[in-house]
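The block underneath contains the structure these notes are about, expressed in structure tokens.
The complex appears here minus one protein chain, its other protein chains still in place.
So that you can tell them apart, the chains are marked A, B and C in the order they are listed, and the count of residues begins at 1 in each.
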């Protein structure tokens, strides 16, 4: 007789071998290339997305949009790039806001579009409200006779669209190098996320609705961190609510690369008990 | 102060307005066009995918592959086809097996690939182990001078691929009309599914791991149900485990259309208590 | 020895068997479902897209946008829907303007986005300036308990995007049935197109630059032709020039289905001789 313990896999599908799981087990290892545009939103609007015990952060209007290119593998997935490269590469565009929990300043992802199913699912497990989208990020190959090495005066643009709508367009025009300590808040702060999974029973409370703090370790930073002028535009949508978080003032833009390992998080609050 | 009750939406993202939710609230309404190939698999292999209290069904080797085209809306979503058509249309390819629970014969979806993010998410809430894939299904438009109305001798083919791999190819060559009572088991039986959502805490038991029975109501059937000869081929994959469920004998093929409403399900067993 | 006559195929790739050709030989057979929004553009702007001997049409500002769903096969391709369904189905969005040639009123496609490679190539051979895009068109399945048969008050929306930009959004709200004779010009007029293929020699004149008239035959019409209120919006683009053809006044909207055969065209003028 088959028991539930005979089925393997970190997530769907649960199978006899566990090989088909859309996402493999923890830890997950990431390498990323970021284009970030820092901006001020309407602080009152941001606050509406932050349910207690989430609170506005120390700079309650500070947000950023991040366009990012990812190289990732999961535990025992070192060979995945040579088995199926598509399961290790993807792109994202995300809207981040500052927040705090019990006085600890943090950050939260309030909207995010991604180009692959496994990244969408993996994000859901971490409280990222991921949808599929099309994400383009400018890139230069200095071996092309008409392109230069990334540097002063380079301009990189990101464009995010979904459901046939262009949602966000942002860019950096690089004008200097900085130290990573100069990246503005809430960049670098801990991630506090809302994890959610609905019940199958109509009108029942969600099966999962919890505030989590995500960990990270094994940080690597590429020491070259570019800063510059930012441009950022949000476009109206029939579907999305991102216009509520649209830029009031663009503050700056950054381009950097880092890598880290995610090996799980902690549950800080279980909202299902409040419902 | 914002509380969790101020955030709206059936699923991610939870927002002030609830409009951006990837999937809207129950009930969900479906219209479907199916190409089904009925087949015998290896009964012992099927049994390995059915953890107690799921058991093999009365015909423990009976499976089918369904290629399907969907028109769906969610509650208060009647206007969605005119707001964003892409959020109402998609295609699927799925592998179904017979099963039983406490002596009640049913069916379970063991593998499924779908063409849109909202359908993938909606499936996850219902225990469908959905991944993204490319699904093509043959179609004829009799107004084309070189195409005929669907009928005797028409051949319809479905092809499912994912991650750059062709996974399944199936077809029907129509040779007769039948009554829906002639559709072979497990077609038409209740759906018993495994709902799963991992914990964010490493090595913790899943947040959700439960056996559910899905309801349905408001059934409409197009009275024209075609039957015929089936062809079905599964292709090897570096990723998927569907070969374990590959056809040993193809039994027949069907093409029909129906519609129904899904308004939630019941939890039959909570496996997290067994772990 | 292999000679050029040993290579087969209507177009690339030319191969020993000719089976791999992206598009098969003439004639080509089409079935189509159209949502058309008729509008007035700026007549002077339209005229700028019409090089002599193309001239503005009798109603020099009359244009329309057509969102369309296609079922097509090429010669000896009757079995294609059961070999590879994806090579027979696609969607398009197109901007059409009235024109005339030597006093014969006609129409010309000035911008068009399509969802498949074979349709893009086939269009190029016919002088359609096709690019790839994402095209969504609303659809209703009356077997869905929450959807109705198409009819009075139904609203159908089309959305066209490309390169991450939403370009055009249009819709019809049906309010009556009409006869096909009531479809406004330039609908139904002959197609005059600019066929172009660049030279590989730098700064040389194009290899092909000719005015063609496209034929059609074997016309079938679904007798149900819907008319109604139109909505139409063009969105700014960093890439496209469609804004020059944007609606000044929306006139009406139509939804109809027809089918026909294309078996070649005639060359009316060879512009390479003028260069």
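Quick notes on this structure:
Keep this in mind: contacts are C-beta pairs under 8 Å (C-beta built on N, C-alpha and C of every residue); 3 or more make two chains touch, one makes a residue touch a chain.
If you're wondering where the values come from, they're calculated on a predicted model, not measured in any experiment.
Seen in the complete assembly, the chain not on display touches A, B, C. Across the entire complex, the residue among A:10, A:30 or A:64 in touch with the chain not shown is A:30.
Residues of subunit A in touch with the missing chain: 29-33, 71-73, 77-79, 81-86, 88-89, 136-147, 155-159, 171, 218, 220-222, 257-261. Touching residues on subunit C toward the chain that is not drawn are 1-7, 10-17, 19-20, 22, 26-27, 47-52, 54, 83-84, 86-87, 110-111, 116-117, 120-121, 124-132, 163-164, 194-198, 200-203, 207-209, 212, 214, 238-242, 244, 263-267, 271, 274-275. Seen across the whole complex, the unshown chain contacts subunit B at 134, 136, 159-161, 164-166, 235.
Just so we're on the same page, only the chains that are shown with their structure count from here on.
Bringing subunit A onto subunit B by least-squares fit of CA atoms involves turning it by 180°, to the nearest 5.
In summary, the pair subunit B and subunit C forms a contact in which both copies contribute largely the same residue numbers, shared numbers making up over half of all those used. In terms of the distance between Cα centroids, subunit A is separated most widely from C. For the pair subunit A and subunit C, the distance between mean C-alpha positions equals 40 Å.
Taking each chain's centre as the average of its CA atoms, subunit A and subunit B sit 30 Å apart. In terms of their C-alpha centroids, the spacing between subunit B and subunit C amounts to 35 Å.
Chain contacts: subunit B has residues 83-84, 86 touching two or more partner chains.
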